[in-house]
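Note that one protein chain is taken out, while the other chains of the complex remain in position.
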Amino acid sequence: MTPTAATTTTMTSPAPARDRVLVEARAIRKVFDLGSHFLERTRREVKALNDVSITIRRGESFCLVGESGCGKSTLARVMMGLLPPSSGEVHFDGTRIDGLRHKARKPFHRRMQMIFQNPYASLNPRRTVQQTLEEPLRFHRPDLSDAEVKAKVEAVMVSVGNDPSWGTRYPHEFSGGQRQRISIARALMVDPEFVVADEPISALDVSIQAQVLNVMMDARDQRDLTYLFITHDLSVVRHFGTRVGVMYLGSLCELAETKTLFANPRHPYTRLLLSAIPRVSTEEMKPPGLPGEVPSAMNLPSGCVFHDRCPLAEARCSVDVPAPLPQDDGTLVACHAVEEGRG
Amino acid sequence: MPLLDVRDLRVEFPTRHGVLTALHDVDFTVDRGERLGIVGESGAGKSVAAFAILNLISRPGHIAGGSILFEGQNLTRLSIHQMRRVRGNRISMIFQDPMMTLNPVLTIGTQMVETLKAHRKIGDAEARRIAATRLGEVKIPSPDKRLDSYPHELSGGMRQRVVIAIALLTEPALIIADEPTTALDVTIQAEIMSLMLDLCKTHGVGLILITHDLAVVSQVTQRVVVLYAGRVVETGKTARVVQDPVHPYTRGLLAALPGEGTAGARLNQIRGSMPPLTAVPAGCPFHPRCDHVQDSCRAALPALEDLDGHRVRCTRARDLASGVAA
Partner (left out) sequence: MNWIATRMTAFLGSDVLYRFRRDPVAMAAFAVMAAFVLAAMLAPWLSSMNPHDPAQIDIMNSEIPPVWQAGGEGAFPLGTDIQGRDMLSAILYGLRISIIIGVFAVMVQMTLGVVIGLVSGYMGGKVDAFFMRLADIQLAMSTLMLAIVALAVFKAAFGADLYEDLAIVMLILVIGFAEWPQYARTIRASVLAEKKKEYVDAARVIGLSAPVIMARHILPNTLSPLLVISTVQVANAIINEAALSFLGLGMPVTMPSLGSLISAGFEYILSGAWWITTFPSIALISLILAINLLGDWLRDVLNPRLFKG
């Protein structure tokens, strides 16, 4: 589809609908119980998400960034219903969907789809491309005839830049980028409104990453999709996202419009991440602002999870957990220093 | 004379579908204390090059031609015994996964002492002292205590630091690092890479950095080799290659990176993907994906054109460099 057509779609849809909240995660906690070690009394737990709330508005490309172990993938999985939250609620278009039984959830399975990180594991190796693509459609649209299903598969394959004649082949015959495009096609088969993409390009080669990102952006323009895009790569966020949530150790640090975040990062952790964006330059590599590594989620630091690495930390930070507070421009920042004007 | 001089290196893997050539006539040199980047996508042959230098190509793959001169000896002609004196001693290797180097059931101290004693005649106490010094150099807090830790007690970033410390133990002349930070988070990646850069400079060690990440290469290395389908397509000073690339492939790679000004726009993608070794097209291996393709590209493999020190394997190299074809 051409850019002109995309603009038409945007213009015809009423403006208020675009600002409506489509997906909402409210105060999500997720604790993984690792069981107790046979010599220890205490049960070992990983606190993967600690009271995280995000709202995603219709038409947005919401990005979640953070380093490994920050809980961004866990949050996505909780929102998709792949993991039950330990507490908290997930709402989709006004309906609470966490804990819904199989039958009641079915319409939401059609409306929300997911693209996975590893193109080598996300396609069943024993099923042909055609079988993989037909499956969601036949499940959600049993009324369609064989011919209609085939036509739809072909249309979606073409729209993501795949050759429709690939149908009879198996996933192992394709390269990583081609597989990821098949994976995107599978997610688009049932015409979802909301797509979660969990690190969809990080396993791909540089020259392929751009292709896949382009396919995802084309799909957004053509279908008016709402994305939740999970990545560790801030340069992709800047390119792709409309709003960003920065996560650290299971907590949300900062939530802002993409432009605002890059122009004016508030949270010390956001600043650290921004300073470490790899960029092509002729200057020699310098260490990022802060030393140290993300601590284990098995024994979270008390108070603010970032306080032991934070240059602005004071006594209060190791006691009180900071709440995300709205700033003048609508940005949410969970930091005592910013709250007290020390940031 | 350069420290390492790889000439016309050819590596082949015989399979039942015929012989696959993973590297075709690859040339590059590393001077003492110089940092060279080898860049390419997966399957381009960059790891094969590293393994070839260390004579670690797994059978039935083998070096089918060319020479690898290191400190005056041809590594392709060394016996297993002689090679052992070079590998892990004069040339160290750092892998993407630190657990390729670290033994999970031995303490870090034991492993470092053993490595030292394998290559030098020294006592335990002396070896331990050197080991602790090296751990300190890679900025591991309280190195003496850390010597008694097991690898699983350390985080991923700490493990990679230990691997770097081990690589530096025998005071090698060359370190080969194969995607050393790919598995790490961005903030740790920046720390580890800047640490390696520092150490290479202070110890005067040569570095071959193998990576797919042009950003890392641009900030760490002095010269770069770009591989595509087993062939060198562009090589020269890193600053010049990343600022003023000539080969359409290198240009495409750099243009495909999301930059500051491109938000929301389509990225410049290179169409198609790198062919597998079983299906490398005739002529220039990049021609099916190239925007500047001509008939001559399909007919014959272009030679490496020398544009005063910056070498490019493209029939239109001069046109592209002068901007005629761009």
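For clarity, chains are labelled A and B in written order, and residue numbers in each chain start from 1.
We adopt the following convention: contacts are C-beta pairs under 8 Å (C-beta built on N, C-alpha and C of every residue); 3 or more make two chains touch, one makes a residue touch a chain.
The model shown is predicted, which means the values in this text are computed figures rather than measured ones.
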Touching partners, among the displayed chains, of the absent chain: A
Among A:121, A:151, A:298 or A:319, the residue in touch with the chain that has been omitted: A:121
Contact with the hidden chain (one of A:82, A:158, A:298 or A:315): A:82
Touch residues of chain A, complete complex, unshown partner: 77, 80-82, 102, 105-106, 109-110, 112-114, 116-118, 120-127, 135-136, 139-140, 168, 183, 186, 190
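Keep in mind that, in the parts below, only the chains that are shown with their structure count from here on.
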Interchain centroid distance [CA atoms averaged], chain A/chain B, Å: 32
Touch list for chain B against partner chain A, complex: 41-42, 139, 155, 157-158, 185-191, 193-195, 197, 212-216, 218-220, 238-239, 242-243, 252-254, 256-260, 262-264, 266-271, 273-274, 276
Complex contacts: residues of chain A adjacent to chain B: 67-68, 175-178, 205-211, 213-214, 217-218, 232-236, 238-240, 258-259, 272-273, 275-288, 290-291, 293-294, 296
